[in-house]
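With one protein chain held back, the other chains of the complex are shown just where they sit.
Coming up: subunit A.
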């Protein structure tokens, strides 16, 4: 019995070692390299992170949220990624439980801050909760409309203009089933900057 097992162990040794090496080469190197090669040719923009550039400068990724604090911009959701939030090299959620005092206090603080700048009720839940990644690029349409008055006042733009910009950016669930209605905050804020510039130029 023991000698039979020993014999079998010896027989299994070579395939175990050789297959580890062969599969590492095929699955760990050749496969990702092949996908990278095809992706870089066929979908270069997406393969490199859907980067958004302005005047040759990378200003972010279309898929990754970034922090906005100025009243002139629409704000995204609170973020637990990195110490300052929206750290795209340290994605994270808060991992706070619903029964957590820390969560309760944080949300209460956020509600208070928001009520000071954008009075109105009820507060859209996504605007006072952190996302799972800390990099959520979206807010709900309610959360965007909620901020229209503040942004319009800060920019001296008519409320209707800003409201129309939001409406134009609302994306609907696919087939009415997949996902939620949403607004990409970076896209909305870029559209806002463009509208402000063209208005200043007298168009």
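Heads up, the rule we're going with is that a contact is a pair of C-beta atoms (placed from the backbone, for glycine too) under 8 Å apart; a residue touches a chain by one contact, two chains touch by 3 or more; residues count from 1.
By our rule, contacts and distances are computed from a predicted model.
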Among "C-type cytochrome biogenesis protein CcmF", "Potassium-transporting ATPase potassium-binding subunit", "Nucleotidyltransferase family protein" or "Simple sugar transport system permease protein", the UniProt name of the subunit that does not appear here: "Potassium-transporting ATPase potassium-binding subunit"
Absent-chain contact - pick from A:61, A:161 or A:196: A:61
Residues of subunit A (touch criterion as defined above) contacting the omitted chain: 5, 8-9, 11-20, 22-24, 26-29, 31-32, 34-36, 38-40, 42-43, 46-51, 57-70, 73, 77, 81, 86-101, 103-104, 107-108, 111, 121-126, 128-140, 173-174, 176-180, 182, 186, 189-190, 193
